[in-house]
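A protein chain is absent from this complex, but the other protein chains hold their places.
A and B are the chain letters, set down in written order, and residue numbers restart from 1 in every chain.
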Amino acid sequence: MSLASRLPSGDGDRALVAGVVLVAVGALFALTPLQTTLPGAFYVFIEVGTLFAIYGMLVIGLDLQYGHTGLVNFGHVVFFAAGAYTVAMLAAESPFAGIGLGLPWPAALLAAVIVAGVLGAAVGTTSIRLRDDFLAIATLATAEIFHSLFVAFQTIFGGNVGIGSIPQPVGDLVTDTDTAMTANILLLGGVMLVTLAAVTRLTSAPYGRVLRAIRADDLVTRSVGKSVFTYKMQAFVYGAALAGFAGGLFALYNGAIAPGYFTIQVTVTVWIGMLLGGAANHRAVLGGLAVIMGLRLLSRFALDVAPVSSSAFASIRLIVVGLILVAVIRYRPAGIWGDAKELGVDT
Amino acid sequence: MGLTQNIVFGLVTGSYIAIAAIGFTLIYGIVNMINFAYGEYITIGAFIGILAAGALPVPLPVAVLVAMIGGGVVSLALAKGFFTPINDTGPIPMLLTSIGLGLALRNVIRLLAGRNARYFETSTTTFRFEGLPALSVGPVDLLGNVFVTSEHLIVIGCAVVVFVVLHALLTRTDVGIAMRAMGDDESLARVRGINTQRIRDSVWVLAGVLAGLAGVLIAIQTNASASTGYAHILQILAAAILGGAGSPYGAIAGSYVIGIVLALSTAFLPSGMTELSSAVAFVILVGVLLVKPSGIAGQEVREA
Partner (left out) sequence: MTLLDVQGLSKSFGGLQAIEDLSVSVDEGELVGVMGPNGAGKSTFFNLISGVIQPDGGRVSFDGEDVTGDTPESLARDGLVRTFQHTRELETMTVRDNVRLAAPDQPGERTLPALLRTGSMQDREETVRERADELIEAFEIDHLADEYSSNLSGGQRKLLELARALMLDPDLLLLDEPFAGVNPTLTKEIAERIQDLNDEGMTVVVIEHELETLTALVDRLVVLEQGRLLVEGDPDDVLADERVIEAYLGGDVE
């Protein structure tokens, strides 16, 4: 086997290259006096786009857990929150509420990944052996428990107000807003593509074969000598760590976090995105997420045009989202781009 | 506030959760799904009751009845539209469908009803028991002043009536006995000639009626808004699992445990941490799942 077989080939590797390029360009904007100006109309796209990059990491991690391994994790937001709160509590400088230790942000980000991973291991060891629907409830309940903790312990987590004064590395380096926005979306988008590449590598290797076998039938997979529990734990922890990483990045991007950012709505959005796009296909789930988040964009535009209040529009959007989920399950369980045979849903 | 007062509150909460949890757990045991839209059935019941009492207007008991009937009808219609067609797909697709349906329903209600909560116009009588000895044990007063409102009594009373009627239903009627048979072993029930789809439909109606009743009672106790039912769904879920998923009797027990634990934790937690009381319900839930998934009633955790 030569260097040739290690060179970029296949989707995972294209994503890796694209990701690295984006990060490099983003870094350019962040570190050099290079500037851009963005037309005002773009702002909304960039904002939603940046959030898409972050949620994208969530959906990729969830796809690893559910799409590939069959673990029904309905509490994914808790790992997102754990990462965000870890960064906030370690890196914030004298926040108005809650703890903020003012430590350097790279260390805080690393800690975020570790904390989320450890939480994933804790939830995993206890819950992975549960039956599907019970696992869904256990993970859901865990997310709710932590949400309550974040709201209740004001002095530690900042209560409903949350924790602010989190350093924003890009914001600190770049004074011009337009350039900062550009740098942010490039950097975060690039990072997301790199994580996509990593997870794709994992799942296109024999590792992924074992995961998909587990999804198909636990017992058969064990009977051919694979330690199913170990793989389930790994998938769970990797997904959790990835979500924690996304959470940490979110905190550093937003500069402030609050429990309102970490509700079950996030989990539901990511799930619908995954199912709509087609579980077990990493690019498809990103596509599905893009559609769902695109609806957010749509409703923002429609808002300008229609004589309806914004909260009414939010409700309309959620009705559409809910019905999309129902429709996907009923009429196209493999999603738009998913493989029905892969998922065992062809009838 | 004394322990007894908190237990009164706990009994009230436990009562309406129990009414709802029975319906929820029957759906789990017989239709084999966790219905996450059940909260919306409760909300719909609450609104039907309020509209009946306020708009028509009819006396309160009639409004309650209308809400119950409405709940049953809505539940059956939703089941036929959304759940029965996908009965064979398994618990997870059905759970996900219920999540999507619940999301949509909740927002339809929000659109129609607006953001403000609606209230029942009721005249409340409060029964006060004052001058009772405090019977302090450390920082806790065992008795102290206790009050019970007529609304409290209505809720608890309705719950008791429901339990009695339910028991009669499950033990004396054909439908009820068939429900129990299906809950135990569906294929066996089918072999014995039970029309499983008819029984499932009956369960949907029954669950809807109970949800409607619970909704009206909650609205009488507090108020009705688009998120009324959703706010309680996780407590109902916790009560059902604690009691043993699928067992209505277990659900009753589980509901009162949750109700009393909630009341006590709200009372004894430092103020500002009342949020934690809802976390307590979930901690119990997770604990049950990990230690004894079959719950109080020891229901066999069935294969999907």
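To be clear about the criterion, a contact is a pair of C-beta atoms (placed from the backbone, for glycine too) under 8 Å apart; a residue touches a chain by one contact, two chains touch by 3 or more.
The model shown is predicted, which means the values in this text are computed figures rather than measured ones.
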Visible contact partners (per top-of-document touch definition) of the missing chain: A
Contacting the left-out chain in the complete assembly, out of A:R212, A:K232 or A:R317: A:R212
Selected residue (touches chain absent from view) among A:V17, A:V220 or A:L298: A:V220
Residue numbers in chain A that touch the chain omitted from display: 1, 5-6, 198, 201-202, 205-210, 212-213, 215-217, 219-228, 234, 238, 341-344
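Keep this in mind: only the chains that are shown with their structure count from here on.
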Chain A-chain B separation of Cα centroids, rounded to whole Å: 34
Chain B-facing residues of chain A, complex: 72, 126-127, 130-134, 136-138, 140-142, 144-145, 148-149, 151-154, 159, 268, 271-272, 275, 311-312, 315-316, 318-319, 321-326, 329-330, 333
Residue ranges of chain B touching chain A (in the complex, touch as defined): 34, 82, 85-86, 89, 91-93, 95-97, 99-108, 110-111, 115, 234, 237-238, 241, 272-276, 278-279, 282-283, 285-286, 289-290, 293, 301, 303-304
